[in-house]
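A single protein chain has been removed from this complex, and every other one stays in its place.
Our next item is chain A:
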Amino acid sequence: MAEVDQFDSALDLLRRLDPKHTSEHLNSLISLVPSLTEDLLSSVDQPLTIARCRTTGRDYLLCDYNRDGDSYRSPWSGEFETPLGGQGLGGVDDQGNNEGAGEGAVPSERVRDMEVRANEAFDVYRELYYEGGVSSVYFWNLDDGFAGVVLLKKVATPSGKSEGTWDSIHVFEAVDRARTAHYKLTSTVILHLSTGNDNLGEMDLSGNMTRQIESDLPVEDDTSHIANIGKLVEDMELKMRNLLQEVYFGKAKDVVGDLRSIASLTEANRDKATHQEMINSMKR
């Protein structure tokens, strides 16, 4: 019981502390309460790390879902590598075990085939929407279907001191039903923006937002799964992009205006009173 409370408290703390430093706070929490390590690592989204596939030379993204111990599986080769200098290759050992990422770490042949096609599809998606960046898709087997994660990362350095980083993490489950599948999608976007100059000083606007949807969609064959997941992710990203825009540039800006008014409040109140008077006189 106490552990459940501690996990909730850790998540609440991460929801309040500066989101630009979530990874540091996460490490602090783990050192403070080591028993929370696995639960926190599997439920807290962190900015994605980029690695280069040794076989194909293409960049791919690292996360808890393609990790096995110190190794990560490249979506392009399907092989485990140790891009961060870890020791020993992960994956399935000679007893058929794979530690760390659990049974799903290596997908079955059918699911790996879908994973290959999903990586190709989201590579196109990435180019169309991000015009750069890196994408990776990882699938794993479930008893009654399969699950996966679609990852996208883009770093922008437009000019001067402005910086931006976007990380999308879309985790889904696809449960097979007769001629349809039930999809459950949990999406997190981590968006860091900062800018600065002599007149402005430093300005940092960082954070993450998470949204979930569930949907039943028709399935004819495995190709339908990729199209269905593609549509769900595309719609979700459009929705979240709009939401982020609203919160980052609408809400945050409004709160600054609520704290301090550029215009004189006396004048603003006088204008308001005049306006009210006009309305009252019209009512008469």
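The criterion applied here is as follows: contacts are C-beta pairs under 8 Å (C-beta built on N, C-alpha and C of every residue); 3 or more make two chains touch, one makes a residue touch a chain; residues count from 1.
To be clear about the criterion, contacts and distances are computed from a predicted model.
Participant: Looking at UniProt, which of "Small ribosomal subunit protein mS29", "F-actin-capping protein subunit alpha", "U6 snRNA-associated Sm-like protein LSm8" or "ER membrane protein complex subunit 2" names the chain that isn't shown?
Facilitator: Going by its UniProt entry, the chain not pictured is "F-actin-capping protein subunit alpha".
Participant: Among A:S43, A:T56, A:S108 or A:T210, single out the residue that touches the unshown chain.
Facilitator: Spelled out, the listed residue whose C-beta touches the missing chain is A:T210.
Participant: Pick out which of A:L17, A:L142, A:V175 or A:I213 touches the chain that's been left out of the picture.
Facilitator: Looking across A:L17, A:L142, A:V175 or A:I213, the contact with the absent chain belongs to A:L17.
Participant: Against the chain that's been left off, what residues of chain A make contact? List them.
Facilitator: Chain A touches the chain not shown through residues 2, 5-6, 8-10, 12-22, 25, 28-29, 31-33, 117, 120-121, 123-125, 127-132, 154, 156, 158-159, 162-166, 191, 193-195, 199-211, 223, 226-228, 230-231, 234, 237-238, 241-242, 244-245, 247-249, 251-253, 255-256, 258-262, 264-266.
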